[in-house]
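Chains shown are a subset, placed as in the full complex.
The first chain written gets the first letter, and so on, giving A and B; residue counts start at 1 in each chain.
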Amino acid sequence: MWCQQTVTLNAKPRGFHLVTEEILRQIEGLSRINVGLLHLLLQHTSASLTLNENCDSSVRRDMERYFLQAVPDNAPYEHDYEGPDDMPSHIKSSTLGVSLLLPVHRGRVQLGTWQGIWLGEHRIDGGSRRIVATLQGE
Amino acid sequence: MWCQQTVTLNAKPRGFHLVTEEILRQIEGLSRINVGLLHLLLQHTSASLTLNENCDSSVRRDMERYFLQAVPDNAPYEHDYEGPDDMPSHIKSSTLGVSLLLPVHRGRVQLGTWQGIWLGEHRIDGGSRRIVATLQGE
């Protein structure tokens, strides 16, 4: 069984956001998969998808502070016409990645106890974000 | 054909470890796949899976030194109650990733000549680690 659909994430402020529920509640057909895989592709180059801690929001704040310092806004980028947060967003997007592949078992995504799906919103005003979700299995 | 199973990695010290054989010898059904894919998801947020050099252990030591310096333990993290190696482990886990997808051909994983699977153990005392392995193909 194959099922492909588009999932939309509401606009969020710059930073890391736990979006496991916002994504999974939009996935049709998940409950019909006994064994399979769910693929998510964020169709943007200035945001990211990653798996990390699903409980304590201080982890997401520390992650944001780390990346603001590791990939600074105020470096002399050549590509700067969309503002100082533009080029750093492209760098963070490739460093963290825009794609996840998750095992499915008995209709549920098999994340670890402490794992959740994070959106890294790297633009100050990124707007809503689009994901292509491809579900396959039997 | 779909086959999903849990693979366990023995506890390892902090650093990068070549785990190709420790993982693959636990994968049942691999020899029955002519063309397919093997997906590995490490179900943790303070370790990582990555592909890198399979021969010279100095590459793994240099990688560890690089990440100890790039993501320092002694930064002023807000999330610090599990010790100074806790938050850096979350950052390294998202930077390196926790998931691999590997092509399978005639019962064998198709890695490059110099590629092996590395576990990045980012905690000082991480304990054993769990991977969900999903194998599919024909």
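The rule is short, and it goes like this: a residue touches a chain if its C-beta (ideal position, glycine included) is under 8 Å from a C-beta of that chain, and two chains touch if they have at least 3 such contacts.
Note that this is a predicted model, so its numbers are computed, not measured.
Engineer: Give the total number of copies in the whole complex, keeping in mind that only 2 of the identical chains are shown in place.
Structural biologist: For the whole complex in this structure, the answer is 3 copies.
To be clear about the criterion, only the chains that are shown with their structure count from here on.
Engineer: Which whole number of Å gives the spacing of the CA centres of subunit A and subunit B?
Structural biologist: So the centre of subunit A lies 20 Å away from the centre of subunit B.
Engineer: Applying the document's contact rule, which stretches of subunit B touch subunit A when the two form their complex?
Structural biologist: 2-4, 39, 41-45, 70-71, 75, 77-79, 87, 90-91, 93-95, 97-99, 101, 130, 132, 134, 136
Engineer: Which of the residues in subunit A end up touching subunit B in this complex?
Structural biologist: Within the complex, subunit A touches subunit B at residues 35-37, 50-53, 56, 58-59, 61-63, 66, 70, 95-97, 100-103, 105, 110-115, 118, 137-138.
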